[in-house]
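Got a structure for you, questions after.
Of the protein chains in this complex, one is absent; all others appear in place.
Letters A and B name the chains as they come in the text, with residue numbers starting at 1 for each one.
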Amino acid sequence: MPDGLFTFFAALTLGAALLLVLSRNAVTSAMGMILALVGIAADFFLLDAYFLGVLQVLVYAGAVMVLFLFIIMLLDTDDATGAYPWKTAALGLATFFLLAAGVIWLFHWSGAVSPTPAGATPPELSANPAEFTTAAKSFGRLLYTKYLLPLEIAGFLLLVALVGVVSLSKDAPEGQA
Amino acid sequence: MPPDFSSLVHWILFLPLGAALFIALFLRRAGTLAAWLSTGVAFAIAALALRLLTVTSADTLWHVELAKLGGISLGFGYLIDANARLMLFVVSFVAAWIHLFSVGYMQDDDARGRFFGGLSIFMFSILGIVVADNLLMTFVFWELVGFSSYMLIAHYFDKDEAAEASKKAFIVNRLGDLGFILGIAFCLAHHGTLNFAELGALKPVAGWPWLLGALLMCGFIGKSAQFPLHVWLTDAMAGPTPVSALIHAATMVAAGVYFMARISFLMTDEVLGFIAISGAGMAALAGLCALAQTDIKKSLAYSTLAHLGIMGCAIGLHRPDLAVLHMAMHAFFKATLFLGAGSVIHGCHHEQDMLKMGGLARKMPVTAATFIAATLSNCAVPFLAGWYSKDAIIEAAHHHNLYLFALLALAALATCLYSARMVRLVFFGPANSAAAEHAHESPWTMTTPLVVLGLVFSVAAGIAAPALIPASALARVAAPLHEMAFHATAPATLVGGLALILGAFAFRYYGRAAGVDSLRADLPRVYGLLEFRWMDTFYGWVVASVQRRVAEFIAFLDLLLINGVAVRWLGAGIPAVIGYLAGRTLHRGQTRLYALSLVAGTLLLAWYFLAR
Partner (left out) sequence: MESTTLVHHLLLAGLLFAVGLTGVLLRRNLLVVTMCLELMLAASTLAMVAFSRFNHKMDGAIFVFFVITVAAAEVAVGLALIVALYRRRGTIQSDALNTLRD
């Protein structure tokens, strides 16, 4: 059995995710999403990945979700009208149960993943840069050595996204708006 | 460990690419700037190549592997041996002066940016061929050269003639390159390597040792305009004259010769014999054909064909060193001849018909002097550049095979005939048209290259060879020099003397009547035979009758089998049924269905790879 904190946050995350999916109101969905992301961040903490947990809260719950809320407010879309396509709903639910069953089978019953505990708490810093450590410093060390090129590419990707967003959100030309 | 000069080669190779890119991106409209940038880069390369030539006599090897496919290594590298250093210098030096000439020649052209960008791309490509250390890299640059040649021939693309000529050059070259790439595949299959150095160390393969050489020879035949793929070269004269000088006289067509010299160890006796015979035959024939051309550039093009034949013959005679030497000498004097022709054409307001020129010696003294000097070199007057290499080849042919010797002797005679005719018609006698009447000397940008290439290199290259040609290349030049100085025997000298006497006779002969070709007046049938384009007519017949029939038959099969059975029945029938069903169920414009199929597909793939 897992420990109490994990059970609590897992339940919270799953519940929030369900709220996200099932709520008919977009703002409620966004709230559910924030909660779920915080839950995932909490799980990162439980996994001793403190830096990633903080990052998750800052970037996702902080920045990304605020953006979502702004857009929801800006567009102010009415909820879908008309009959809900029950066939697709049935299809979606069937997919969910199939997938969930598959996940449980793959990770739990098939025995493919060994259920051994994680072992000792990881060190804060280690001489071996590849070893799992908790300090943010160890991220920096790897990011600027082994993963320097991906880091640069990621930075460039952000720039490209920035330019793309600017050009996308320019006013549409006359007659096309 | 010799010092490493690969960085120097990097500069030589990539400077022109940089210039071409810069012109293509920023200087398309700024013609003057593009012209000077391209010219400056060309001179910089010439200086670097001269440094490479003088500073070292050791081979430079540099290689980087780009990809490894199975056991096959594809790479990019340099193999700079003595031949390559000489060729680098000749190409870049001649090209630099031709660039300068172009600045003047193309002064009034609107598309100068494109033209000089094309020249720079061409420089990059040809230098790539020179330095390449493996067959595949050679092939890539080989095709780049073909592309830039195509682009530059078609510079006046609004003229039908130029557009057709560029197309013809491109297609004919593809025929040769088909053999080339098959040769590369064959080489990979049998030797497992494409590297020149590794190939050189291998023993000849069992099986068909001649096939590899024969296939690679196809590329040479196409690029160097050897028989039977020579037809494109005369048409290529539709391009601007500097292009004719640079690509179709001095460098590109010579690249084939250089390439053959580089892989001469892959050639077997059968292949070499074929090259020798076809080369010598073409030399003789093309020399005679030059007599029946009134267009000054076409006449020069036939002269180039003749010299390419001589170089091919030298390769066939197991003397690639002589071929490379003649290529270098030929580059100097033929570039001068073409530039001189360009200057004449420029001076006569784009008149290319020799019969309409005349008396230009007084109006264009510098052009005339350099043209005549280069012509004498072309005729192999003793102690001029052409003499050393050409007579050495004739001499070698005499030692080897009497028939080849006879053909080359005929070529030498023809050379003197058409040269005398050209000089007589263009520069002496009365002016035969208003354009020639009002001819004027060209600006300094055009005459300087003429003087440098013509006087210094066509004339003095032979006399002052030890002083002008730096030490590292000397070994390559010195051997034929000695051969000429001490072992020149009667036959070659006899042929040379006879040719010069004939030339003098021709000079008088063509002076008889103005505005008329004397040979055409006296012997119209002979003239007609020489003017008639045999191979073009033959190809026309093949395409119209043979290839068309085959194509029609294949088209019929295509209609019946591919269109009828495969496409209509299988190709269209089955997808139509599936498409109908799928269109009804899948393509309903519902994003979520697409998402679902995406996930299903991903899971299937994951299952396949994990459960395997």
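In the analysis below, contacts are C-beta pairs under 8 Å (C-beta built on N, C-alpha and C of every residue); 3 or more make two chains touch, one makes a residue touch a chain.
All values derive from a computational prediction rather than experimental measurement.
Within the whole complex, touches from the chain that is not shown fall on A, B. Residues of subunit B that touch the chain left out of view are 587-592, 595-596, 599.
What subunit A contributes to its contact with the hidden chain is residues 1-3, 6, 10, 13-14, 17-18, 20-21, 26, 29-30, 33, 36-37, 40, 43-44, 46-49, 52, 55-56, 59-60, 63-64, 67-68, 71-72, 74-75, 77, 79-80, 82, 85, 88-89, 91-93, 95-96, 99-100, 103-104, 106-108, 113-119, 122, 129-133, 138-139, 142-143, 147, 150, 154, 157-158, 160-162, 164-165, 168-169, 172, 176-177.
Definition applied: only the chains that are shown with their structure count from here on.
Centre-to-centre separation of subunit A and subunit B, using mean CA positions: 62 Å.
On subunit A, the positions that touch subunit B within their shared complex are 88, 91-92, 95, 102. If you check the complex, the residues on subunit B that touch subunit A are 590, 592-593, 596, 599, 603.
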